[in-house]
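Only one protein chain is missing; all other protein chains are in place.
Our next item is chain A:
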Amino acid sequence: MLEIKNLSARIGDKEILRGVTLSVPDGEIHAIMGPNGAGKSTLSYVLSGRDGYEVTGGEAIYNGQDILALTPEARAAAGIFLAFQYPVELPGVGNANFMRTALNAVKRARGEAELDAVAFLKLARAALKKLSMQDDMLKRNVNVGFSGGEKKRNEVLQMALLQPGLAILDETDSGLDIDALKIVAEGVNALRSETFSALVITHYQRLLDYIVPDKVHVLAAGKIVRSGGPELALELEARGYAGLEAA
């Protein structure tokens, strides 16, 4: 269960989040929609612990733990996963080595047994197959020379391997064609369970055709201005975000 209470944050002098309140119970997928500049990406970065954002008020509790006090790696170990809007390229870092290091770091932090190279490859190959990805993806350098679709699929692959309890998808649909979108959505849907929840941040309703949310929230000017069921996304698609700030 993720509980965000009255969360405010700024970058430098600029207030971005102005009191966000939101709960995502286990087993649910919530969508956050909103116009550009509403603070959607800031919310995902504040929850995952990126530097440069100053939390000025409120709290974020995940499974009873105040996550804002944790390092990014401790948040990952606690089960939080951020799928990046722009996955970062890591020249010289092999994808397989990266993912095994990440998986074992998380396992170590959770007190679980680590995987050797052989066991990891077996696991990774099975995950690749499910996501219709080629095996050579593992041999390449992380995200280097990947197409936009490949980068997003690589995010989903990492998510499938790390098995988070809470996934935050930051505009994962941006720049994706419909086939890649379906694969990404399948990757998220495959994780659905009573112990998995997700925050799907998106500008468009399209992704929500494939990842059907339990709830939709509208973030505008740093606040949740409306919440509703999946039908709210369709309404926004039809009417746009205009006038929401006043609502």
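Basically, contacts are C-beta pairs under 8 Å (C-beta built on N, C-alpha and C of every residue); 3 or more make two chains touch, one makes a residue touch a chain; residues count from 1.
Quick note on the criterion: contacts and distances are computed from a predicted model.
The listed choices are "Fe-S cluster assembly protein SufD", "Urea transport system ATP-binding protein", "Multisubunit sodium/proton antiporter, MrpG subunit" or "Cytochrome c biogenesis thiol:disulfide interchange protein DsbE"; the UniProt protein name belonging to the chain that is not shown reads "Fe-S cluster assembly protein SufD". Interface note: of A:Pro91, A:Gly111 or A:Gly145, the residue touching the hidden chain in the full complex is A:Pro91. Of the listed positions A:Ile4, A:Val106, A:Ala124 or A:Ala233, the one in contact with the omitted chain in the full complex is A:Val106.
When the missing chain is restored to the complex, the residue among A:Leu82, A:Leu176, A:Ala198 or A:Leu236 that touches it is A:Leu82. Residues 48-51, 71-73, 75-77, 81-82, 84, 87-88, 90-93, 98-99, 101-103, 105-106, 109, 158, 162 of chain A touch the missing chain (whole complex, contact as defined above).
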